[in-house]
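One structure, as structure tokens, below. Some questions next.
For this view, one protein chain was removed and the others were kept in their places.
Think of it as A, B and C in the order they're written, each chain with its own count starting at 1.
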């Protein structure tokens, strides 16, 4: 660790941007280590949403009056920001959804039911969040598309040989895998995954729900076909998610939801659809949420992904060292390329009990199956405790976690 | 009109609750007559969302820590408020969606594809918003369920004789009609519509997107089977909508979207679903939006629907009188039972030009087909201008509209 | 009352919006296309008759506001005698003017009354819709959408 070679990152200044971090939990300082579930919101996001509600709000897209025109501009600007964030070729590659889960369901229900044919397969991995599993399972059960599961190694990485073997028969039409595991913290080798899939004629969808928070993603460099993320983990509001897709795929896909805003013309006999991406966005959009997410993206970009990644690496390294020194504590997964999400178990104490004890000291961690039951099964576990880091996480917070965990161990001994 | 018999309603006090109403548009006072498209937000809604983001936020349902538990309580309380607002039997009758449009698509895709069978029909009316038309059209085209259209009279009311005749052959499985037209302001006779439908073995879904803002709805008294509304028209945030449904219907319906939060257990072979209503709510919910909508509902309830309805009636009566006195102005539709949404045309001036001229004076109205193209066709029109009223609309604003419209007439003469 | 709107609604726009000179289907035409603005329902159908390389006549049928009809009418005059390439260039210049208000180019002279739309974001499409339809017609496509 060489502090000088890393971009400046002033965590104290960043913490001041997040009002909630000043809260006390039962008299103790809040130590929020649950950002992978949902991140806290910086002042600029709150202010952007408040400004809209107080000064500039109306329904968008169809209004000819000042408030509607200005709100449309403010809302639609998020599409440009997302395109910039992902280095998408164009704003029309960006479909606004309700969350990551909705993005997966959109692709499963539209692309899955029209472009994929019975006899073809969807390939996911053993470490998917339910959001990238259940929609494909429902597709399989409804339309006869096969569902294949690429195994992971004991270290918690995608087994690349097995992955490639599962593509060998050419039946896989779509690979849909996580870019960063919400349980193990593993970053998957997206570039190789995509190259191999494309070589076997399969399209690739990436679950960037976790990764987009920590690393710069370049959809054109990756040549990824679909990518999903969710606003609330990227320091933005709830109620908004994103689907990136290549233009020709969006053009070929039928809409899933019908209603206002997604049509070109409507008659009882036949309706025609608006152009991409609007044909996938039925009804009044998440206007305030788009405005909030836009502020979040600009906030993260201003800090810069180099600085964010370096901060995350420093925190993770320290946390791994501190936690693995605790007697009876097992860190789950040892991937080479990993980020600030660490799952662990503590001998003699169930993860829920660990979480409750930590909570008493103001430390928020998650415990359970983390919406990844089949992964738990693969790991031979029922549940883990999970600490996850955000922009605002400090070394001192990690020390507090480790010190308190040592006491938890004693409590349950 | 007898002012004494009406509940006290202090519009000046109410206006003070809505910060945006103090805005100037190009130096002119904002006269916001576009609430039917989306309503402005009172201070309490803004404050509730800000409070969550500043003091009490985490992901819900799965967290064992203080922030998550408290946020879950705050979010889930909106379900109780919605149940109270609609007099639903239980909170489990309330499914949270993204907007009204999503509620219709949910019913069309779940109930429509599983309970309704080819050969059965869905019956809508000639005055539906695209949100209550396109999903059924997509169902028809995908699954062979017939789509029938109940005509309206020249006055802009549902033609009840024709409606009943369309049910006569017993093939209609579901009637889905508006409770209040967003173009004509017509309230439909929901009680009779439902009685007649039930007598013919059909279920009924009501589009309460407009009506819920102005009148008390009692789903049990109506015996309605499904009902949809959208948060942003009820003074709440965007990104949240509601589906009410009878319990036995929700039980019988398969989920549409898969992912986290909607499962009971997940394995590759087979997953099982969470109980009603959660099985329809995949992924991280609209947490902040639920908290905001809850505040909006409590705000509206505190004012009371008697007072709101009386205010709306007074405004509408005055507006109809003032507008119909303008030379060349035609009010579209003359329903007996009507609310504060008035469409009109002005001779010699296209609706867009009317809207632009009004906007120059700070008056916001909508112009176009109002997401109801087939209704426009029925009326022999391409577009109308539409003024719509909210809690905060004043008599003076209606006078400003009428006075300015008279000048618009002169401008285009 | 609407003095500040005279920029947008210049007299020629009001006149042409009310009584366009070219608002008719041509009896003989070589190309035609329809333009739709799905957000507001405006529609314009453009008919083109050619004479060799150049456009000989343009007519249109439209439903829409004063801006879109006046724009179609002024367009019909502006493109007579022009080749496909010249029209493509003019379309770009016009679209730029509608977005920015900058109508300095000499070829925009007769179209300049429409420069005022740039201050009304939602009305820009009203002015450009006929040009989108003309572009589609010249390219042999049947439809254009203003989105």
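Criterion: contacts are C-beta pairs under 8 Å (C-beta built on N, C-alpha and C of every residue); 3 or more make two chains touch, one makes a residue touch a chain.
Just so you know, these numbers come straight off a predicted model, no measurement behind them.
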| item | value |
| --- | --- |
| Touching partners, among the displayed chains, of the absent chain | A, B |
| Residue touching the undisplayed chain, where the options are A:357, A:387 or A:401 | A:357 |
| Residue of A:85, A:139, A:190 or A:367 touching the missing chain in the full complex | A:367 |
| Options B:114, B:220 or B:264, residue touching the unrepresented chain | B:264 |
| Option from B:10, B:47 or B:73 whose C-beta touches the chain left out | B:73 |
| Residues belonging to chain A that touch the chain removed from view | 348-353, 356-357, 360-361, 367-369, 373, 376, 382-383, 404, 407-408, 411-412 |
| In chain B, positions touching the absent partner | 61-64, 68-69, 72-73, 263-265, 274-275, 278 |
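By our rule, only the chains that are shown with their structure count from here on.
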| item | value |
| --- | --- |
| Between chain C and chain B, distance of the C-alpha-averaged centres to the nearest whole Å | 37 |
| Cα-centroid distance, chain A relative to chain C, in whole angstrom | 46 |
| Centre-to-centre distance between chain B and chain A (centres being mean Cα positions), rounded to whole Å | 32 |
| In chain C, residues with contacts to at least two other chains | 39-40, 120, 123 |
| Residues of chain B engaged with two or more neighbouring chains | 352, 356, 367-368, 373 |
